[in-house]
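One structure follows; several queries about it will come next.
Complex shown without one protein chain; remaining protein chains in place.
By letter and in written order, the chains are A and B; residue numbering begins at 1 in each of them.
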Amino acid sequence: MADALGVDHVSAAYGPYRALFDVSFAVAAGGAVALVGPNGAGKSTVARTVSGLLAPTGGRVQVGGRDVTGWPAWRIARAGLAHVPEGRAVFGALSVEENLRLAFRRRAGRAAVGRLLGRAYERFPVLGERRHHPAGTLSGGQQRLLSLAGVLLAPPLLVVADELSLGLAPVVLDDVYTQLAVLRAAGTALLVVEQQIDRVLALTDRAVVLERGAVAYDGPSTGAPAALARVVRTIGDGAAGRSVGPDDEPGGHPHQAVGER
Amino acid sequence: MEQLIGFAVPGLPYGCAYAVFAVGLCLTYQTTGVFNFGYGAQAYASAFVFGWLVQYKAWPVWAAFVAAVVVLGPGLGLVLDRFLFRRIPSTNTTAKMVTGLSLLVGIPALLPVLFGNENVVGVPSVAFDPNTVYFHLFGLAVVPVNGIVLSAVVLAVAILVVLVLLLRVTFLGLEMRAAVESRRLVQLGGVDGDRVTATAWAMSGFMAGLAGVLLAPMQATVQSQDFVTLMVAAIAAAAWAALRSMPVAAAVGVLLGVASVTLQGYLPTGSIWYSAALPAMPFIVLVAALLTVPGLRRLDASVDPLSTVDPPQPPPVARARAPEIDRVVRTGWWVLLVAFVVSMLTWMPRGWETVLNQGLAYSVIFLSITLLTGTAGQLSLAQATLAGVAAFTAGQLAEHLGLTFLVGGLVGSVLAAAVAAVLALLSMRLRGLGLALMTLAAALLFDAAVFSASSVSGGTGGITIRAAWLGLDLLAPDGHVYFVVALAVLVICTGGVVLVQRGTVGRYLAAMRGSEVGAGGVGVNLPWQRVLVFALSGALAGVGGTLLAVQQTVIAPAAFNYQLSVAFVVVVVTTGVGSVEGAIQAGMGLVVIEELFQYAPPRFEGLTFVLFALGALAYAAHPEGVVELEKRRWTARAERLILRRRHPGSAAVTGES
Partner (left out) sequence: MLAVTDVRKSFGGTAAVRSASLTVEAGESVGLIGPNGAGKTTLFRCISGELRPDAGTVAFGGRTLGRMPPWRRARLGIGRTYQRVEVFPELTVLDHLLVADRAPRHRGALWRDLLNRSAPRPTELDRMAAVLAMVGLEAVADRPVGALGLGTCRLVELARAVVAGPRLLLADEPSSGLDGDETASLASVLRALQRSSGMAVLVVDHDLRLVEAVADRVLVMDLGQVVASGAFDAVMSAPAVRRAYLGTA
């Protein structure tokens, strides 16, 4: 069976700003891959390139065995790739329900929209409560949930989730990961871009570590923490000789609440 | 109260046309990011074709309506989308504006070529008979509702209701509303963004056609000028809605139409309020919106959450000529200049000398565009107005104080510079589209309120002048005094612009054009530079305007109206806005081509502007100008030829830069 996603020697750039250098990896049908690395490494660029938002400057992209290089984003979306962009990727002026309608209509067809809406409200009651409110009035976490709900309810061939944990409360994040596991069990392949590696590596069986727009590691998830640490250690090595301690380090700052569990 | 309603009802057709038009403008801007300056021309095209079919082809009204509004309107919109606007990168605001402006200039000029230049008069009302009074509003005798009012209201309400239903109820409408926020995000949902855009263009084209046909029966003849009033009122309404909220745009549109007609009824007919303030009302409303509506300052800023995907604009092609070629070209220019001067002084027929003299004056005006748009990157649509300010000042000073045109022209140019500086100060916080709208509003304001006043311009007939200086009659039929003076002025102005471009100020301006953020970051005093370049450009336009006035002997408002301001930009953009060569080519080319078309049948008169408009349509692909592009191609060819001769075997060393 063809891979859900094939990335073959892909390079990409924003105008003159080169972001990816000869990146290759694959997501098997029904498989799950974590895409990790320090920020600025090009993880989001990979996501945008495979979903067609950004045309690669070199290499090929395949979705479900079909060569989709150079296709517009909407055709790739109809070919079965669902890209959940980072941040608040919802239509703020449209209502929650309209956002969901847009997400379901092309993926599941006109007839299924009503049924899927019902299921979405059942599974995420908070969206049901606010179905007629503009999506822009939701909190950051709820907006994230809304953009995820679109793909969780109408499972495509492949989900590309960018910066999944950004802005999600830990409890919600647990729930989202559970949903992703269910999705995967149902046969959808996953490519998850993450900075919080602990949780994502538990979900996926393979991991790709990016560093400066190039692949630094591609292998089983279990090897990823070591690979990532190597990337980090190369940073630390040069500074080994110096010995000034941190002069202020407040403990218990709010970020820990997000990363811990 | 009865009187108020009596005055207000005849304003309704105007209000309805403004509303439909304003909503159409918002619709295209929202769904495609294009502020369509050509929209007025689209409306004119539909109205013209509608009237023409009925009048000259004796089509039934309904068939003409189908052809002009249902077929031509959306068809034109689709063509513009498919072949022009879709190809322009979304970040290139200037290219989008220039393309719209060339449509505004080109379409009205093209229509007589296609359909003949007979007037289209007495355009029928679409749905109801204009002369029948159908009922009296509230049963009041002063408020008869005739067919014009009735069809305007019925059609406008119908189209707005249909639009609202489409946007609110259908899935296509949902896609369009989503595309407004982010064209990329909507594509991730599997929606074909290009199809959504095309639909929006077709719909807005339909609405333009409808607005045109609604407005046409109220004019005796269908003239493109009337559609400018429509356009400005609609822009003002759209501006109050920050180009966003369609209900606000519609409401302000109706209000504007009704208010202007109502005020017409109340203001004393002889007063300055009636003659100046009333026609200027839409522009005042527009300027007020530009100064106060905060959303307009952020027009060019994106709200798309995925906007970081956009690559930055590619840098323009660097321009370098091999030294050998440079020497040849420079010598060529001198030879040309000498040949030109000798010809003008010896064998040139009188008629052609007059034409070429006019070209010299235009060249000076066009230099102001070279400086402002080419060097500083600011698009102004008021350059003809600034020229007019100086010309009328000089004319009035000559008439009332007996000052010579030298002094009058200098005073006038200083005044033009001051007007330009004030304009720069007023639009300090506006960029791109906002600035273009502000200058356009200023141009229209002067047309409507200042140049039209007979105390300023002597009315439509203008002021007749006789230019004499130090006892020399500039226009003596057997002399060349005007030619010598104009050439000297042009040479001095050209030299000045070149020196400024090469100097420190020119570098600052080039820096600002390249990156305003970067220029500010190194400490360039941005507000001062902006005021300075506007003032300089105003002064140049003033000098050129005075020259033109002297040459034409009659200073008429029509020589300095907004249409010429827009046409000037289109002409200069075609020949090359980056260099002084471009301005001179534009000045001479314009008059020569216009003169040549004198020999063609009268319907081809407008073809000059069609040609330049076609050239300007290529701006998006070739911002250096089509003529400039061809020159570079030929230079590159010559370069290859020369280098091949000099170093045989190394022909492939230099490609096109």
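Everything that follows uses one rule, which is that a residue touches a chain if its C-beta (ideal position, glycine included) is under 8 Å from a C-beta of that chain, and two chains touch if they have at least 3 such contacts.
Computed from a predicted model, the values in this text were never measured in an experiment.
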| item | value |
| --- | --- |
| Identified contact with the non-displayed chain, of B:A249, B:V485 or B:V500 | B:V500 |
| Selected residue (touches chain absent from view) among B:P268, B:P323, B:G402 or B:G523 | B:G523 |
| Candidates A:P72, A:G128 or A:P225 - the one touching the absent chain | A:P225 |
| Among B:Y508, B:F568 or B:Y619, residue touching the chain not depicted | B:Y508 |
| Contact set of chain B toward the excluded chain (per top definition) | 312, 315-318, 496, 499-500, 502-508, 510-511, 513-515, 517-526, 528, 532, 536 |
| Residues in chain A touching the chain absent from view | 13-14, 16-19, 21, 38-40, 140, 163, 166-167, 194-198, 212-213, 225, 228-229, 232, 234-236, 238-240, 242-251, 253-256, 259 |
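One rule holds for everything that comes next: only the chains that are shown with their structure count from here on.
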| item | value |
| --- | --- |
| Centroid distance [mean C-alpha coordinates] between chain B and chain A, Å | 47 |
| Residue numbers on chain B that touch chain A, as the complex places them | 171, 174-175, 177-178, 180-182, 184-194, 305-306, 308-314 |
| Chain B contact footprint on chain A (complex, rising order) | 13-17, 48, 51-54, 72-75, 77-78, 82-83, 85, 87-89, 91-94, 98, 101-103, 105-107, 110, 150 |
